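Every protein chain of the complex appears in place save one, which is left out.
Chain nomenclature is as follows: A and B, assigned in order of appearance, with residue numbering initiated at 1 for each chain independently.
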Amino acid sequence: MKPGAGLLHRVAGVVPGLWLAGFFLLPLAFVWVLSFGEKQGLVAVDIVWTADNYLRALDPLYLGIVAKSLWIAALTTVICLAVGLPVALGIVFAPARWRPLLLLLVILPFWTNLLIRTYALIAVLRTRGHVNATLGWAAELFGLPFEPLSLLYTNGAVVAGLVYVHLPFMVLPLYATLHRLDRSLVEAAADLGAGHLRVCVTIILPLAVPGIVSGSLLVFVPALGSYLTPDLLGGPDSQMIANVIERQFKSANDWPFGAALSFLLMYVTFGALALRSLSVRRPAVP
Amino acid sequence: MRIPPGPLEFTRRTWIRLVLLATFVFLYAPIATLVAYSFNDSRRNIVWRGFTTRYYERAIANDGLVEAFGNSLLIALAATVVSTLLGAMTAYALWRFRFRLKPLCEGVVMLPIVIPEICMGVAMLVFFARIGWPGDLPWPISLSRITIAHISFCFPFVAVVVRARLSRFNGELAEAARDLGAGEWAVVRDVIVPHMRPGLVAGALLAFTLSLDDFVITFFTSGPDTVTFPVKIYSMVRFSVTPEVNAASTVLIVVTITVTVVAMWLQNRTRSGAPP
Partner (left out) sequence: MTEAVRVDGICKRFGAVIALADVSLRIEAGEFFALLGPSGCGKSTLLRIMAGLEHPDRGSVFIDGIDVGRTPANRRPVNMVFQSYALFPHMSVRSNVAYGLRVTGTGRAEAHERAEAALGLVRLAGYGERMPDQLSGGESQRVALARALVKRPRVLLLDEPLSALDARLRDEMRLELVSLQKTVGITFIIVTHDQEEALSMADRVAVMEAGSIRQVAPPAELYEAPADRFVATFIGQVNLFPATVEADGIATAHPFPGVTAKSRGTGAAHQAWIAVRPEKITMAPGGSTPAGRLSGVVEEVVYRGDLSLYLVRCMPGPDGLVRVSRANAARTADRLPGPGAEVVLDWPEDCAVVLAS
């Protein structure tokens, strides 16, 4: 071995480790400690190791927001799944020369800025936006009275925005799973008399479960913690956990409470991830 | 005669086609209208009033916007270089070595990917405030907070991509090189790094896009003098929908897509061309 070779290898492990410790774990530790502190004045905080901040999160006001966040994230996941399954199915079984293009069309929005995509939705959904313009034009065509719908600044707009942003995260794992599916299973089911919808329900759906689980997680976790979409598309009652956290740090200036809420959000996230590792491990046991 | 679709021809089913079509319209119509209306000669920008590049001129004349754009590119470039290096090292170390706490280390590396962005942003805000990172540094060093935060959440993505690439490495190649007299360092340089290259390109591309795209974490680390493009757009959007935002957004879309296409093209060329 050349002199210095061992050093090189140690550097490969140590440098990223130090970075992670200094610029990620340490900041998290600061927040964790802060979450047990007590607000004193405008910015000063005393670390008194109190659980009050966590108890305050149990206040019905905040519990309601947590419940609403969970509900919005779950609804987003379900819609993504309902749309993503046929889309993935359509791409997997498309003629080979179309498949790369269709996949690219699904991935491409991911490379476009999240903020810009959300902004684009505002223009579509607002009272004088494209959806209302189209509806108004159609109503006029049929001579019907038309009152522009208020689509923006509603919970529906938040869900639409979250689906819009997260759909690729559902389609891609579903595609990966269905792509590995043994096609002769589908043929065998058809050969045994199953129509295509029944093939979908009895063969494809059960075998796509790993993809459904990872896709759902990839949608649910970021949707739960999303800040921008409810902030820009939601109304006053569309606040999600992240918006409350942001307010503690940026306007309400109650850092300890914000820190506690951050950690609660992280614990929920870890809980969802743990559920997945359980569901992944289960089939291994006969 | 219309032949009924075969058992595998789901793509020929009408309902699947409708869902595919509706999905692509849903995904692309907003972006397409955004781009189209950046050329619309109307402030209310819902009725088409003719073609203009006025809003591009106005966007370029907006100093704050141009400065934010430059900041974003600079941060993204710096974050990409450092993240790619750190990510490659991480992937190599996790792939090459076996040690007792390895599963724990792997979990910790994944942490920045899985935790909500808002938590990461908050952590960075608290961190820089507590250690008293100076806030009045001269440009471009003033961008260091944002850049550090970006590196922290970008390099684990690079590590994951490169690690996946390394897992397909044929160990016999390294053994063959060693057998032919290459030392550890030569093996890394001549065999392993060339194998990692597609992963490095893909990882760097991902890091660049993530950094350019990020709003939430930047929102918590930027100050009044260190505004990035998404933060600037955000503050403009908060007030109203204006054609300048459309124009600026179009520019960013074009930049990201160009970078992506060029990188993919480069990667395809090296893959199909002669060995490097």
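Simple rule for what comes next: a residue touches a chain if its C-beta (ideal position, glycine included) is under 8 Å from a C-beta of that chain, and two chains touch if they have at least 3 such contacts.
In this text, all values refer to a predicted model and were calculated from it rather than measured experimentally.
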Residue, one of A:V15, A:A190, A:V213 or A:L273, that touches the chain absent here: A:A190
Options B:P7, B:P140 or B:P198, residue touching the unrepresented chain: B:P7
Sole residue of A:G41, A:P60, A:G143 or A:P206 that reaches the chain not shown, by the stated touch rule: A:P206
Touching residues (missing chain, whole complex) on subunit A: 182, 184-185, 187-195, 198, 202-203, 206-207, 286
Positions on subunit B contacted by the hidden chain, ascending: 1, 3-8
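The rule we apply is simple: only the chains that are shown with their structure count from here on.
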Contact footprint of subunit A on subunit B as seen in their complex: 5, 7-11, 13, 15-17, 19-20, 23-24, 26-31, 33-34, 37, 44-46, 86-87, 89-90, 92-93, 96-97, 105, 108-109, 111-112, 114-119, 122-127, 130, 148-149, 151-152, 155, 159, 183-186, 188, 209, 212-213, 215-216, 220, 230, 233-234, 237, 241, 245-246, 249, 252-253, 256-257, 260
Subunit B partner contacts - residues on subunit A that touch it in the complex: 1-2, 4-6, 8-9, 11-13, 15-17, 19-20, 23-28, 30-31, 34, 83, 86-87, 89-95, 98, 102, 105-106, 108-109, 111-117, 119-124, 126, 128-130, 133, 164, 167, 183, 186-187, 189-191, 196, 199, 221-222, 224-225, 227-228, 232, 241-242, 245-246, 249, 255, 258-259, 262-263, 265-266, 269-270, 273
